[in-house]
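For reference, the structure discussed in these notes is given below.
Missing here: one protein chain of the complex. Every other protein chain is in place.
Coming up: subunit A.
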């Protein structure tokens, strides 16, 4: 059965205060229409888990600029002066996580793991408040899993069942996040008949996707 929904219906399912995972890397692989519609519907008090907040007028940066984000969990905010300003002014809480650790925490959330052990961050401020575990003479930090209420995913191509394909570097966090949220909304550039996407090309299997919206323009 087709999972395609109207954009406004899909976004209406997201409550204020929701914890969102949003795919993308500097806006590339961020679903643009879902961001537009979050803003149009005036969603607020959002927590955003994403690699970065892009630029003030691009992708997730647009949510930050509109002041609808209460908390950001990201690896990098250096390209967005507004996120930095809001963090320093105490308007938005920003938790910075090493990029590989962020990917693994999201993966753990979606793969049913409580967390992962990583050497990244040992002996730095990232270690503060975390458990240090020694195994075979090597030191690791215990990094806990992340989960979200909703994942907003950008795909290159979907079929009507919700099987997803991605393109090049627009893939990034999207397949990981599609595993780690209660409600998964994917925006695809093309939605094609079931059977057009070869099984070997499917990266996110349709059972993970709750709702699909068509994409009229690309990133950001």
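FYI, a contact is a pair of C-beta atoms (placed from the backbone, for glycine too) under 8 Å apart; a residue touches a chain by one contact, two chains touch by 3 or more; residues count from 1.
FYI, contacts and distances are computed from a predicted model.
Novice: If you had to name the missing chain as UniProt does, which of "Acyl carrier protein", "Acetate CoA/acetoacetate CoA-transferase beta subunit", "2Fe-2S ferredoxin-type domain-containing protein" or "Sulfate ABC transporter ATP-binding protein" would it be?
Specialist: "Acetate CoA/acetoacetate CoA-transferase beta subunit"
Novice: Can you say which of A:56, A:100, A:115 or A:205 touches the chain missing from this structure?
Specialist: In the complete complex, the chain left out is touched by residue A:100.
Novice: For a quick check of understanding: of A:167, A:183 or A:202, which residue touches the chain that isn't displayed?
Specialist: From the options A:167, A:183 or A:202, the contact with the absent chain belongs to A:167.
Novice: Of A:126, A:183 or A:214, which one is in contact with the hidden chain?
Specialist: A:126
Novice: What residue numbers in subunit A mark contact with the hidden partner chain?
Specialist: Answer for subunit A: residues 25-29, 51-52, 54, 58, 74-79, 84, 87-88, 96, 98-104, 107, 118-126, 156, 166-176, 203, 218-219 touch the chain left out.
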